[in-house]
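Could you have a look at this structure, given as C-alpha coordinates, before my questions?
Here we show just some of the chains, and they stay where they sit in the whole.
The letters A, B and C name the chains in turn, as written, and every chain counts its residues from 1.
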Amino acid sequence: MEDPTQVEQASPAVRKRVQDSFDRQGLMAHLGARITHIGPGRVHIVLPARAEVSQQHGYIHAGATSAVADSAGGYAALTLLPEDCEVLTVEYKINLLAPAVGDHIEAIGTVVRAGRTLTVCRLEVFGVRDDGERKLVASGQQTLIRVSPTQ
Amino acid sequence: MEDPTQVEQASPAVRKRVQDSFDRQGLMAHLGARITHIGPGRVHIVLPARAEVSQQHGYIHAGATSAVADSAGGYAALTLLPEDCEVLTVEYKINLLAPAVGDHIEAIGTVVRAGRTLTVCRLEVFGVRDDGERKLVASGQQTLIRVSPTQ
Amino acid sequence: MEDPTQVEQASPAVRKRVQDSFDRQGLMAHLGARITHIGPGRVHIVLPARAEVSQQHGYIHAGATSAVADSAGGYAALTLLPEDCEVLTVEYKINLLAPAVGDHIEAIGTVVRAGRTLTVCRLEVFGVRDDGERKLVASGQQTLIRVSPTQ
(Lines give C-alpha, C1' and ligand atoms only; values in the text may rest on other atoms or scores of the structure.)
Protein backbone atom coordinates (compact mmCIF):
# COMPACT_ATOMS: atom_id res chain seq x y z
CA MET A 1 0.00 0.00 0.00
CA GLU A 2 1.75 3.13 -1.16
CA ASP A 3 1.78 6.26 0.95
CA PRO A 4 -0.47 8.90 -0.64
CA THR A 5 1.80 11.65 0.62
CA GLN A 6 4.55 10.20 -1.56
CA VAL A 7 2.44 10.40 -4.69
CA GLU A 8 2.85 13.19 -7.21
CA GLN A 9 0.54 16.18 -6.77
CA ALA A 10 -1.33 17.85 -9.61
CA SER A 11 -0.61 21.52 -10.34
CA PRO A 12 -2.18 24.09 -7.99
CA ALA A 13 -4.53 25.20 -10.77
CA VAL A 14 -5.78 21.66 -11.37
CA ARG A 15 -6.16 20.98 -7.67
CA LYS A 16 -8.18 24.17 -7.24
CA ARG A 17 -10.41 23.28 -10.18
CA VAL A 18 -11.10 19.80 -8.82
CA GLN A 19 -11.64 21.01 -5.25
CA ASP A 20 -14.02 23.77 -6.39
CA SER A 21 -16.11 21.29 -8.37
CA PHE A 22 -16.14 18.83 -5.47
CA ASP A 23 -17.29 21.57 -3.12
CA ARG A 24 -20.32 22.15 -5.36
CA GLN A 25 -21.42 18.49 -5.03
CA GLY A 26 -24.10 18.62 -2.38
CA LEU A 27 -24.03 14.85 -2.01
CA MET A 28 -20.34 14.65 -1.08
CA ALA A 29 -20.78 17.20 1.74
CA HIS A 30 -23.99 15.52 2.86
CA LEU A 31 -22.23 12.15 3.09
CA GLY A 32 -19.24 13.71 4.85
CA ALA A 33 -16.69 12.89 2.12
CA ARG A 34 -13.54 14.92 1.46
CA ILE A 35 -10.78 14.85 -1.14
CA THR A 36 -7.43 13.86 0.33
CA HIS A 37 -5.22 13.68 -2.76
CA ILE A 38 -5.32 15.19 -6.26
CA GLY A 39 -2.60 13.88 -8.55
CA PRO A 40 -2.37 13.78 -12.34
CA GLY A 41 -4.83 11.05 -13.29
CA ARG A 42 -5.45 10.03 -9.67
CA VAL A 43 -7.76 11.26 -6.92
CA HIS A 44 -8.40 9.95 -3.40
CA ILE A 45 -11.63 10.57 -1.49
CA VAL A 46 -12.18 9.63 2.14
CA LEU A 47 -15.55 8.88 3.74
CA PRO A 48 -15.74 8.41 7.52
CA ALA A 49 -17.97 5.60 8.79
CA ARG A 50 -21.11 6.78 10.61
CA ALA A 51 -24.77 5.84 10.88
CA GLU A 52 -25.80 8.22 8.10
CA VAL A 53 -23.93 6.22 5.45
CA SER A 54 -24.70 2.73 6.78
CA GLN A 55 -26.68 -0.19 5.45
CA GLN A 56 -28.85 -2.46 7.60
CA HIS A 57 -25.91 -4.24 9.28
CA GLY A 58 -24.04 -1.10 10.18
CA TYR A 59 -21.38 -1.34 7.47
CA ILE A 60 -20.93 1.49 5.00
CA HIS A 61 -23.67 1.16 2.36
CA ALA A 62 -22.66 -0.09 -1.08
CA GLY A 63 -24.35 3.01 -2.46
CA ALA A 64 -22.11 5.30 -0.41
CA THR A 65 -19.07 3.25 -1.34
CA SER A 66 -20.01 3.54 -5.00
CA ALA A 67 -20.76 7.24 -4.77
CA VAL A 68 -17.31 8.15 -3.51
CA ALA A 69 -15.67 5.71 -5.95
CA ASP A 70 -17.59 7.30 -8.83
CA SER A 71 -16.52 10.79 -7.74
CA ALA A 72 -12.89 9.73 -7.31
CA GLY A 73 -12.82 8.39 -10.85
CA GLY A 74 -14.57 11.43 -12.27
CA TYR A 75 -12.11 13.84 -10.71
CA ALA A 76 -9.14 11.66 -11.70
CA ALA A 77 -10.34 12.02 -15.30
CA LEU A 78 -10.82 15.77 -14.87
CA THR A 79 -7.20 16.29 -13.82
CA LEU A 80 -6.03 15.29 -17.31
CA LEU A 81 -8.44 17.43 -19.31
CA PRO A 82 -8.11 21.02 -20.59
CA GLU A 83 -9.33 23.71 -18.22
CA ASP A 84 -12.64 24.39 -19.95
CA CYS A 85 -13.79 20.75 -20.03
CA GLU A 86 -15.94 18.75 -17.70
CA VAL A 87 -16.68 15.04 -17.47
CA LEU A 88 -19.83 12.99 -17.04
CA THR A 89 -19.94 9.38 -15.91
CA VAL A 90 -21.13 7.22 -18.81
CA GLU A 91 -21.24 4.04 -16.73
CA TYR A 92 -19.39 2.10 -14.12
CA LYS A 93 -19.23 -1.41 -12.74
CA ILE A 94 -18.21 -2.15 -9.19
CA ASN A 95 -17.67 -5.36 -7.22
CA LEU A 96 -18.29 -5.16 -3.49
CA LEU A 97 -15.54 -7.53 -2.38
CA ALA A 98 -15.99 -7.43 1.37
CA PRO A 99 -18.09 -5.59 3.96
CA ALA A 100 -16.91 -1.97 4.08
CA VAL A 101 -15.62 -2.11 7.63
CA GLY A 102 -13.16 0.29 9.21
CA ASP A 103 -13.15 3.81 10.59
CA HIS A 104 -13.27 5.26 7.11
CA ILE A 105 -13.13 4.18 3.51
CA GLU A 106 -10.70 5.59 0.97
CA ALA A 107 -11.75 5.56 -2.68
CA ILE A 108 -9.02 5.83 -5.29
CA GLY A 109 -9.79 6.67 -8.90
CA THR A 110 -6.98 6.10 -11.40
CA VAL A 111 -7.06 6.85 -15.12
CA VAL A 112 -6.34 3.72 -17.16
CA ARG A 113 -6.79 5.33 -20.56
CA ALA A 114 -7.36 8.98 -21.42
CA GLY A 115 -8.81 9.30 -24.89
CA ARG A 116 -9.98 12.29 -26.88
CA THR A 117 -13.63 11.70 -26.01
CA LEU A 118 -13.72 8.91 -23.44
CA THR A 119 -11.68 8.25 -20.31
CA VAL A 120 -11.57 4.90 -18.52
CA CYS A 121 -10.72 4.72 -14.80
CA ARG A 122 -10.02 1.98 -12.34
CA LEU A 123 -11.88 2.36 -9.06
CA GLU A 124 -10.62 0.92 -5.79
CA VAL A 125 -12.05 1.38 -2.31
CA PHE A 126 -10.21 0.43 0.86
CA GLY A 127 -11.63 0.02 4.34
CA VAL A 128 -9.14 1.70 6.68
CA ARG A 129 -8.89 1.44 10.44
CA ASP A 130 -7.48 4.24 12.56
CA ASP A 131 -4.56 1.94 13.38
CA GLY A 132 -3.66 1.98 9.68
CA GLU A 133 -4.90 -1.47 8.66
CA ARG A 134 -6.21 -1.38 5.09
CA LYS A 135 -8.35 -3.85 3.18
CA LEU A 136 -9.63 -3.71 -0.39
CA VAL A 137 -13.44 -3.65 -0.08
CA ALA A 138 -14.52 -2.70 -3.61
CA SER A 139 -13.02 -2.70 -7.09
CA GLY A 140 -14.50 -1.36 -10.29
CA GLN A 141 -14.09 0.24 -13.67
CA GLN A 142 -15.66 3.41 -15.02
CA THR A 143 -16.17 5.11 -18.38
CA LEU A 144 -16.45 8.91 -18.57
CA ILE A 145 -17.15 11.30 -21.42
CA ARG A 146 -15.64 14.75 -21.87
CA VAL A 147 -18.12 17.55 -22.32
CA SER A 148 -17.57 21.19 -23.16
CA PRO A 149 -19.28 23.81 -21.00
CA THR A 150 -21.36 25.04 -23.94
CA GLN A 151 -22.83 21.61 -24.63
CA MET B 1 -44.98 3.32 -18.34
CA GLU B 2 -47.05 1.02 -16.20
CA ASP B 3 -48.83 2.33 -13.15
CA PRO B 4 -47.14 0.97 -10.00
CA THR B 5 -50.47 0.88 -8.20
CA GLN B 6 -51.59 -1.71 -10.73
CA VAL B 7 -48.68 -3.99 -9.99
CA GLU B 8 -48.99 -7.02 -7.77
CA GLN B 9 -48.11 -6.50 -4.10
CA ALA B 10 -45.96 -8.89 -2.09
CA SER B 11 -47.48 -10.54 0.96
CA PRO B 12 -47.78 -8.42 4.12
CA ALA B 13 -45.04 -10.50 5.79
CA VAL B 14 -42.62 -9.93 2.94
CA ARG B 15 -43.44 -6.23 2.76
CA LYS B 16 -42.85 -5.87 6.50
CA ARG B 17 -39.53 -7.69 6.25
CA VAL B 18 -38.34 -5.46 3.41
CA GLN B 19 -39.56 -2.27 5.02
CA ASP B 20 -37.94 -3.14 8.37
CA SER B 21 -34.59 -3.78 6.70
CA PHE B 22 -34.87 -0.59 4.66
CA ASP B 23 -35.60 1.38 7.83
CA ARG B 24 -32.32 0.14 9.29
CA GLN B 25 -30.33 1.56 6.35
CA GLY B 26 -29.02 4.84 7.70
CA LEU B 27 -28.02 5.95 4.21
CA MET B 28 -31.51 5.69 2.75
CA ALA B 29 -32.98 7.90 5.49
CA HIS B 30 -30.08 10.31 5.24
CA LEU B 31 -30.62 10.66 1.48
CA GLY B 32 -34.38 11.02 1.96
CA ALA B 33 -35.32 7.86 0.03
CA ARG B 34 -38.47 5.84 0.69
CA ILE B 35 -39.90 2.58 -0.63
CA THR B 36 -43.05 3.09 -2.69
CA HIS B 37 -43.77 -0.44 -3.94
CA ILE B 38 -42.88 -3.96 -2.79
CA GLY B 39 -43.99 -6.67 -5.20
CA PRO B 40 -42.74 -10.22 -5.70
CA GLY B 41 -39.39 -9.75 -7.41
CA ARG B 42 -39.85 -6.00 -7.80
CA VAL B 43 -39.24 -2.99 -5.57
CA HIS B 44 -39.58 0.75 -6.24
CA ILE B 45 -37.67 3.42 -4.31
CA VAL B 46 -38.25 7.15 -4.66
CA LEU B 47 -35.66 9.84 -3.96
CA PRO B 48 -36.73 13.50 -4.03
CA ALA B 49 -34.36 15.97 -5.68
CA ARG B 50 -32.69 18.39 -3.27
CA ALA B 51 -29.29 20.01 -2.77
CA GLU B 52 -28.13 17.26 -0.40
CA VAL B 53 -28.15 14.65 -3.19
CA SER B 54 -26.84 16.84 -6.02
CA GLN B 55 -23.68 16.86 -8.10
CA GLN B 56 -21.88 20.03 -9.20
CA HIS B 57 -24.51 21.03 -11.79
CA GLY B 58 -27.49 20.60 -9.50
CA TYR B 59 -28.71 17.29 -10.93
CA ILE B 60 -29.08 14.27 -8.71
CA HIS B 61 -25.60 12.77 -8.22
CA ALA B 62 -24.80 9.54 -10.04
CA GLY B 63 -23.82 8.14 -6.65
CA ALA B 64 -27.26 8.83 -5.19
CA THR B 65 -28.92 7.45 -8.29
CA SER B 66 -26.82 4.31 -7.99
CA ALA B 67 -27.42 3.97 -4.27
CA VAL B 68 -31.20 3.85 -4.61
CA ALA B 69 -30.95 1.59 -7.67
CA ASP B 70 -28.71 -0.79 -5.74
CA SER B 71 -31.15 -0.85 -2.82
CA ALA B 72 -34.15 -1.39 -5.10
CA GLY B 73 -32.47 -4.40 -6.67
CA GLY B 74 -31.37 -5.80 -3.34
CA TYR B 75 -34.86 -5.65 -1.90
CA ALA B 76 -36.40 -7.04 -5.08
CA ALA B 77 -34.13 -10.07 -4.61
CA LEU B 78 -35.06 -10.31 -0.93
CA THR B 79 -38.78 -10.59 -1.70
CA LEU B 80 -38.18 -13.98 -3.35
CA LEU B 81 -36.01 -15.53 -0.64
CA PRO B 82 -36.97 -17.57 2.44
CA GLU B 83 -37.63 -15.55 5.57
CA ASP B 84 -34.31 -16.24 7.29
CA CYS B 85 -32.13 -15.18 4.34
CA GLU B 86 -30.48 -11.93 3.49
CA VAL B 87 -28.75 -10.69 0.36
CA LEU B 88 -25.52 -8.87 -0.33
CA THR B 89 -24.68 -7.03 -3.53
CA VAL B 90 -21.89 -8.88 -5.32
CA GLU B 91 -21.55 -6.27 -8.05
CA TYR B 92 -23.51 -4.02 -10.31
CA LYS B 93 -23.06 -2.05 -13.50
CA ILE B 94 -25.04 1.06 -14.28
CA ASN B 95 -25.23 3.39 -17.27
CA LEU B 96 -26.14 6.99 -16.56
CA LEU B 97 -28.19 7.65 -19.66
CA ALA B 98 -29.23 11.24 -19.09
CA PRO B 99 -28.94 13.91 -16.39
CA ALA B 100 -31.15 12.89 -13.48
CA VAL B 101 -33.56 15.79 -13.78
CA GLY B 102 -37.05 15.96 -12.35
CA ASP B 103 -38.67 16.50 -8.99
CA HIS B 104 -37.73 13.02 -7.89
CA ILE B 105 -36.19 9.87 -9.24
CA GLU B 106 -37.83 6.45 -9.06
CA ALA B 107 -35.54 3.41 -8.99
CA ILE B 108 -37.05 0.07 -9.99
CA GLY B 109 -35.30 -3.20 -9.23
CA THR B 110 -36.64 -6.29 -11.00
CA VAL B 111 -35.42 -9.86 -10.59
CA VAL B 112 -34.30 -11.32 -13.93
CA ARG B 113 -33.13 -14.64 -12.54
CA ALA B 114 -33.51 -16.02 -9.04
CA GLY B 115 -31.06 -18.86 -8.47
CA ARG B 116 -30.22 -20.94 -5.45
CA THR B 117 -27.18 -18.85 -4.56
CA LEU B 118 -27.18 -15.87 -6.91
CA THR B 119 -29.90 -13.49 -8.01
CA VAL B 120 -29.61 -11.15 -11.00
CA CYS B 121 -31.66 -7.96 -11.17
CA ARG B 122 -32.30 -5.33 -13.77
CA LEU B 123 -32.03 -1.78 -12.44
CA GLU B 124 -33.89 1.16 -13.98
CA VAL B 125 -34.09 4.72 -12.72
CA PHE B 126 -36.56 7.27 -14.03
CA GLY B 127 -36.49 11.04 -13.58
CA VAL B 128 -40.06 12.05 -12.75
CA ARG B 129 -41.59 15.51 -12.77
CA ASP B 130 -44.49 16.45 -10.55
CA ASP B 131 -46.63 16.77 -13.69
CA GLY B 132 -46.04 13.06 -14.31
CA GLU B 133 -43.47 13.22 -17.11
CA ARG B 134 -41.04 10.32 -16.82
CA LYS B 135 -37.68 9.74 -18.47
CA LEU B 136 -35.28 6.82 -18.15
CA VAL B 137 -32.10 8.30 -16.66
CA ALA B 138 -30.16 5.17 -15.69
CA SER B 139 -30.17 1.48 -16.53
CA GLY B 140 -28.11 -1.29 -15.03
CA GLN B 141 -27.71 -4.89 -13.96
CA GLN B 142 -26.84 -6.30 -10.56
CA THR B 143 -25.69 -9.62 -9.09
CA LEU B 144 -26.59 -10.51 -5.49
CA ILE B 145 -25.68 -13.42 -3.25
CA ARG B 146 -27.92 -15.04 -0.68
CA VAL B 147 -26.48 -15.25 2.80
CA SER B 148 -27.78 -16.97 5.90
CA PRO B 149 -27.93 -14.99 9.14
CA THR B 150 -25.39 -17.29 10.77
CA GLN B 151 -22.76 -16.68 8.13
CA MET C 1 -41.46 -14.64 -26.01
CA GLU C 2 -42.46 -12.55 -29.00
CA ASP C 3 -42.29 -13.97 -32.48
CA PRO C 4 -39.42 -12.37 -34.39
CA THR C 5 -41.33 -12.66 -37.63
CA GLN C 6 -43.89 -10.30 -36.17
CA VAL C 7 -41.30 -7.65 -35.44
CA GLU C 8 -40.83 -4.61 -37.66
CA GLN C 9 -38.12 -4.89 -40.30
CA ALA C 10 -35.58 -2.17 -40.99
CA SER C 11 -35.50 -0.62 -44.47
CA PRO C 12 -33.85 -2.65 -47.24
CA ALA C 13 -30.95 -0.15 -47.34
CA VAL C 14 -30.29 -0.51 -43.61
CA ARG C 15 -30.59 -4.29 -43.75
CA LYS C 16 -28.10 -4.42 -46.62
CA ARG C 17 -25.67 -2.17 -44.78
CA VAL C 18 -25.83 -4.32 -41.64
CA GLN C 19 -25.59 -7.61 -43.53
CA ASP C 20 -22.63 -6.38 -45.59
CA SER C 21 -20.75 -5.36 -42.46
CA PHE C 22 -21.60 -8.63 -40.74
CA ASP C 23 -20.31 -10.56 -43.76
CA ARG C 24 -16.95 -8.82 -43.35
CA GLN C 25 -16.58 -10.08 -39.76
CA GLY C 26 -14.34 -13.09 -40.11
CA LEU C 27 -15.14 -14.18 -36.56
CA MET C 28 -18.90 -14.47 -37.12
CA ALA C 29 -18.42 -16.73 -40.14
CA HIS C 30 -15.75 -18.74 -38.34
CA LEU C 31 -18.11 -19.31 -35.39
CA GLY C 32 -21.00 -20.17 -37.71
CA ALA C 33 -23.23 -17.24 -36.69
CA ARG C 34 -25.82 -15.63 -38.94
CA ILE C 35 -28.16 -12.64 -38.68
CA THR C 36 -31.81 -13.65 -38.53
CA HIS C 37 -33.54 -10.31 -37.96
CA ILE C 38 -32.66 -6.65 -38.62
CA GLY C 39 -35.20 -4.21 -37.22
CA PRO C 40 -34.89 -0.56 -36.29
CA GLY C 41 -32.87 -0.64 -33.08
CA ARG C 42 -32.96 -4.42 -32.84
CA VAL C 43 -30.90 -7.24 -34.33
CA HIS C 44 -31.03 -11.02 -33.79
CA ILE C 45 -28.05 -13.31 -34.34
CA VAL C 46 -28.22 -17.11 -34.20
CA LEU C 47 -25.30 -19.39 -33.36
CA PRO C 48 -25.74 -23.17 -33.73
CA ALA C 49 -24.25 -25.35 -31.00
CA ARG C 50 -21.27 -27.41 -32.10
CA ALA C 51 -17.91 -28.55 -30.73
CA GLU C 52 -16.07 -25.57 -32.26
CA VAL C 53 -17.87 -23.09 -29.99
CA SER C 54 -17.94 -25.20 -26.81
CA GLN C 55 -16.33 -24.85 -23.39
CA GLN C 56 -14.95 -27.78 -21.41
CA HIS C 57 -18.36 -29.25 -20.50
CA GLY C 58 -19.77 -29.14 -24.01
CA TYR C 59 -22.00 -26.10 -23.53
CA ILE C 60 -21.57 -23.06 -25.75
CA HIS C 61 -18.58 -21.09 -24.43
CA ALA C 62 -19.28 -17.83 -22.59
CA GLY C 63 -16.90 -16.20 -25.01
CA ALA C 64 -18.95 -17.30 -28.01
CA THR C 65 -22.16 -16.27 -26.26
CA SER C 66 -20.65 -12.86 -25.58
CA ALA C 67 -19.28 -12.47 -29.08
CA VAL C 68 -22.66 -12.87 -30.74
CA ALA C 69 -24.34 -10.72 -28.08
CA ASP C 70 -21.77 -7.97 -28.67
CA SER C 71 -22.34 -8.13 -32.42
CA ALA C 72 -26.13 -8.11 -32.04
CA GLY C 73 -25.92 -4.95 -29.94
CA GLY C 74 -23.46 -3.28 -32.28
CA TYR C 75 -25.66 -3.87 -35.31
CA ALA C 76 -28.79 -2.81 -33.43
CA ALA C 77 -27.03 0.51 -32.79
CA LEU C 78 -25.95 0.76 -36.42
CA THR C 79 -29.53 0.51 -37.70
CA LEU C 80 -30.34 3.88 -36.10
CA LEU C 81 -27.31 5.82 -37.36
CA PRO C 82 -26.80 7.81 -40.57
CA GLU C 83 -25.48 5.85 -43.52
CA ASP C 84 -21.88 7.03 -43.30
CA CYS C 85 -21.40 6.18 -39.61
CA GLU C 86 -20.00 3.16 -37.91
CA VAL C 87 -19.99 2.05 -34.28
CA LEU C 88 -17.38 0.66 -31.95
CA THR C 89 -18.08 -1.16 -28.71
CA VAL C 90 -16.89 0.97 -25.80
CA GLU C 91 -17.66 -1.67 -23.19
CA TYR C 92 -20.18 -4.26 -22.19
CA LYS C 93 -21.17 -6.26 -19.17
CA ILE C 94 -22.82 -9.65 -19.40
CA ASN C 95 -24.21 -12.09 -16.85
CA LEU C 96 -24.12 -15.76 -17.78
CA LEU C 97 -27.38 -16.81 -16.16
CA ALA C 98 -27.48 -20.48 -17.05
CA PRO C 99 -25.47 -22.98 -19.10
CA ALA C 100 -25.98 -22.15 -22.78
CA VAL C 101 -27.77 -25.37 -23.65
CA GLY C 102 -29.96 -25.95 -26.67
CA ASP C 103 -29.54 -26.58 -30.37
CA HIS C 104 -28.65 -22.96 -30.96
CA ILE C 105 -28.47 -19.68 -29.12
CA GLU C 106 -30.21 -16.51 -30.25
CA ALA C 107 -28.67 -13.21 -29.25
CA ILE C 108 -30.90 -10.14 -29.30
CA GLY C 109 -29.46 -6.63 -29.18
CA THR C 110 -31.94 -3.83 -28.46
CA VAL C 111 -31.18 -0.11 -28.32
CA VAL C 112 -32.15 1.36 -24.93
CA ARG C 113 -30.91 4.86 -25.65
CA ALA C 114 -29.60 6.32 -28.89
CA GLY C 115 -27.61 9.48 -28.20
CA ARG C 116 -25.63 11.79 -30.45
CA THR C 117 -22.32 10.16 -29.57
CA LEU C 118 -23.13 7.10 -27.45
CA THR C 119 -25.68 4.33 -27.82
CA VAL C 120 -26.65 1.95 -25.01
CA CYS C 121 -28.05 -1.50 -25.81
CA ARG C 122 -29.57 -4.30 -23.83
CA LEU C 123 -28.19 -7.73 -24.68
CA GLU C 124 -30.14 -10.94 -24.21
CA VAL C 125 -29.18 -14.44 -25.24
CA PHE C 126 -31.60 -17.37 -25.33
CA GLY C 127 -30.80 -21.05 -25.53
CA VAL C 128 -33.25 -22.52 -28.03
CA ARG C 129 -34.08 -26.14 -28.67
CA ASP C 130 -35.25 -27.37 -32.05
CA ASP C 131 -38.64 -28.09 -30.45
CA GLY C 132 -38.97 -24.37 -29.76
CA GLU C 133 -38.23 -24.31 -26.03
CA ARG C 134 -36.43 -21.07 -25.12
CA LYS C 135 -34.51 -20.11 -21.99
CA LEU C 136 -32.72 -16.89 -21.14
CA VAL C 137 -29.05 -17.86 -20.72
CA ALA C 138 -27.33 -14.47 -20.67
CA SER C 139 -28.27 -10.84 -20.09
CA GLY C 140 -26.13 -7.76 -20.42
CA GLN C 141 -25.73 -4.11 -21.26
CA GLN C 142 -23.44 -2.46 -23.78
CA THR C 143 -22.15 1.03 -24.58
CA LEU C 144 -21.17 1.93 -28.16
CA ILE C 145 -19.64 5.03 -29.72
CA ARG C 146 -20.42 6.44 -33.14
CA VAL C 147 -17.44 6.97 -35.37
CA SER C 148 -17.19 8.62 -38.77
CA PRO C 149 -15.37 6.77 -41.54
CA THR C 150 -12.70 9.49 -41.70
CA GLN C 151 -11.79 9.16 -38.04
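Here is the rule we go by: contacts are C-beta pairs under 8 Å (C-beta built on N, C-alpha and C of every residue); 3 or more make two chains touch, one makes a residue touch a chain.
From a predicted model like this one, the values you see are computed outputs, not experimental measurements.
Quick check on the homomer: 3 copies visible, but what's the full number in the structure file?
In total, this homomeric complex is made of 4 copies.
Just so it is clear, only the chains that are shown with their structure count from here on.
What is the Cα-based rotation angle between copies chain B and chain C, on a 0 to 180° scale and rounded to a multiple of 5?
Rotation angle, to the nearest 5: 180 degrees.
Tell me whether chain A and chain C, two copies of the same sequence, contact each other through the same residue numbers or different ones, using over half shared as the line for same.
Mostly the same residues.
Closest chain to the overall C-alpha centroid, by per-chain C-alpha centroid: which is it?
Central chain is B.
I'd like to verify one number: the distance from the centre of chain A to the centre of chain B, where each centre is the average of its C-alpha atoms, in whole angstrom.
Once rounded, the distance between the two centres reads 23 Å.
Cα centroid separation between chain B and chain C, in whole Å?
29
Can you give the whole-Å distance between the Cα centres of chain A and chain C?
34
Residues of chain B that touch two or more other chains: which are they?
93, 95, 140
If you look only at chain C, which of its residues touch chain B in the complex?
Its residues touching chain B are 93, 95, 97-98, 112-113, 115, 120, 122, 136, 139-141, 143.
Would you tell me which residues of chain A are touching chain C in their complex?
90-91, 93, 117-118, 120, 141, 143, 145
Which residues, counting only chain A, touch chain B once they are in their complex?
Residue list for chain A touching chain B: 21-22, 24-31, 50-56, 61-64, 66-68, 70-71, 88-96, 140.
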